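What you see is the complex with one protein chain gone and the rest in place.
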Amino acid sequence: MIRRLLFMIPVFLGVAILTFLIGNAAGNPINLIRLGLRNPNPAVLDALRRYYHLDVPVYERFVFWLWDLMHGNLGVSISGRPVASQIWSWAWTTMELQIISLFLAIGIGIPIGIYSAKNQYSKADYVITSVAVFGFSMPTFWLGIILIIIFSYDLGWLPSSGAAGISFAWWGNPVLDQIAHLILPVAVLTYVGLATIVRLVRANMLDVLRQDYILAARASGLSDRRVTYRYALRNAISPIVTIIGLGFGASLAGAPATETTFSWPGLGYAFTQAASNLDIPLVQGITIVITIMVLIANLVTDIVYATLDPRVRID
Amino acid sequence: MNAMSNRRGANQWAVAWRRFRRNKSGIIGGVIVLFFITIAIVGPYLAPYPPRSYAPLYQGDAGQPPSLKHPFGVEESGIDVFSEVIDGTRNDLYVGLAASLLTTLIGIAIGAFAGYFEGIVSEVLLGLTQIFFVFPALLLILLFARVFSILVFKGLGLTLIVLILSFFGWSGISFIVRGETLRVKQMEFVQAARSLGAGSMRILFRHIVPNILSPVIVIATLGIAGFILTEVAVSFLGFGDANTPTWGLLLNEGFPYIRTEWWVSLFPGLAVVLCVLGFNLMGDGLSDALNPRLRE
Partner (left out) sequence: MTGKLLEVSNLRTYFYTEAGVVKAVDGISMDVGKSETVGLVGESGSGKSVTAQSILRIVPPPGRIVEGSIKFQEADILQKSEEEMRMLRGSKISVIFQDPSSSLNPVYTVEKQLTDIITLHQHVNKREAIQKAESLLTRVGISESKKRLRAYPHELSGGMKQRVAIARALSCEPSLLLADEPTTSLDVTIQAQVLELLKELQAEYEMSMVMITHDMGIVADLTSRVTVAYAGKVMEVADTRSVFTDPKHPYTEALLKAVPSIRRTRVLEVIPGNIPNLIEPPSGCVFHPRCKYAKEICSREVPALEEVEVGHSVACHLWRELRLEGRAT
């Protein structure tokens, strides 16, 4: 346990170093910002000069920056607003999307994967595996684009962007409005997540179902349902949990593309805008926050994994 | 079980090839990949318009939907989508193949060392791999791409993209290689080689690496698919090279017009899906062929 927590430190440091370094690629962040922005606001630039401690050598700057980071001071974005205060609501919006999709993908994906494994070589199995392969061969955001074209523009059933209606509420009231806005992005993320999960569950279940102890369980008179879920799935689930956990981390990191497509006001969308504008403080702040989120996700995954598999105990 | 071929010694590659030939999805994948490679090589000579050409604009065809003259339609700016998709094939394949090759080489180097040597070297390399593995890759790639495109005089360029992608993408293979090296390290033929006086490097590269190639080949193939997808995302978000036609760039140019000119978003996307699908299927087929899980 301790070891795992300790490990997060070098990772965090690694990202911090990289982020810091790239920010200083042009000598110092101010130069970089200037390259991106035509008419920077002088007051903001001054504030940033102080924030970045440009009067001291590089390594000291890093320590100052890190110190500020740990205390929640992420500086000001070039728009003048402090970075930290905006990140919270963006993070929330991103998590809303990611977590709902994750649970849907798991809830739908696992039963389908099990069904596919138990009925290997059947028509249903072929259909499922084919659809799954397509699912993880397509860029997530592209699927989003296609769905927007069909459902928003052609059919007009669903909103095409944002997390909530601006001028009016879809479907009547604010709650339904939120749901309406969630449907397309969640559908896209869920489908792609499903594809991986179904393939994974299927492969692992096939392996496990081949094992002697499954045969032994059947030979002891246990019902098929019991054998499939309590015995087979229980054994197959561990590696699946790890990959789901890692995949969730990757999904968080990949949020920029999906969120941009739907103009979903989360961390990913904010990152894309910020990076385009070379809003270095904002970019650095978001990167750090997302990294922390990924680390937490990994930690949770590890804990869940250890709980499920007695052969691996939290050291 | 079927008797082994009696004609000549069937080495593992011959066996795997025979198995691959029987694998339906692997063959389909292989065909698709060959198709795209062909397009990459000859396509640009057959494309109606040169890369990034605005000629259709002057012909009054800007923003036209698909037609016989422009099978995939024309962009708002006058660029013919069909030609661009063809031209982009070469570039996307280059990125995918180059990045995969590079990450494989790095991954083998680091992973094999991490697995073979003990002590501090191994620990450090393993730690490095783990750290890079957890990085939010896409974010950092986007960031690096943006900064470099500002700083580098002639723009980003595909090769730089390949380097950035590889810098953040080698850790996966490295893990696998390390695991396999650990496994093979304890096999007797390694001890035999050592007892015959072979040095570490020789053992590593002459004996161990050839024996871990199977899973590495599979991952490298699947990696091509992954890198293409990453490049598409990077270009779509506008962080790629704006002067080199890639499928992602097309999607980026088409995005503001998805309402009116859906063809600019549809066809390049289909190309991506098909190409990635091909590599994924081929990777699956290779996996089945190289790692037999025989039943009964």
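Each chain gets a letter, A and B, in the order it is written, and its residues are counted from 1.
Just so it is clear, contacts are C-beta pairs under 8 Å (C-beta built on N, C-alpha and C of every residue); 3 or more make two chains touch, one makes a residue touch a chain.
Values in this document were obtained by computation on a predicted structure and should not be read as measured data.
Touching the chain that is not shown, out of A:Asn235, A:Thr258 or A:Thr272: A:Asn235 (per the contact rule at the top).
From the options A:Pro42, A:Gly156 or A:Pro310, the residue with contact to the chain not on display is A:Pro310. The hidden chain makes contact, of the residues A:Leu13, A:Val175 or A:Ala216, with A:Ala216.
Counting over the whole complex, chain A has residues 120-121, 209-213, 215-223, 231, 234-235, 308-311 touching the chain that is not drawn.
Assume only the chains that are shown with their structure count from here on.
Chain centres here are Cα means. That of chain A falls 22 Å from that of chain B. Residues 7, 10-11, 14-15, 18-19, 22, 25-26, 32, 35-36, 133-134, 136-139, 141-142, 145-146, 148-149, 153, 207, 210, 249-250, 252-254, 256-257, 260-261, 271-272, 275-276, 278, 283, 286-287, 290-291, 294-295, 298 of chain A are the ones touching chain B in the complex. Per the touch definition, chain B reaches chain A in the complex via residues 25, 127, 130-132, 134-140, 142-144, 146-148, 150-151, 225, 229, 232-233, 236-239, 251, 255, 258-259, 262, 265-266, 269, 272-273, 276-277, 280-281, 284, 293, 295.
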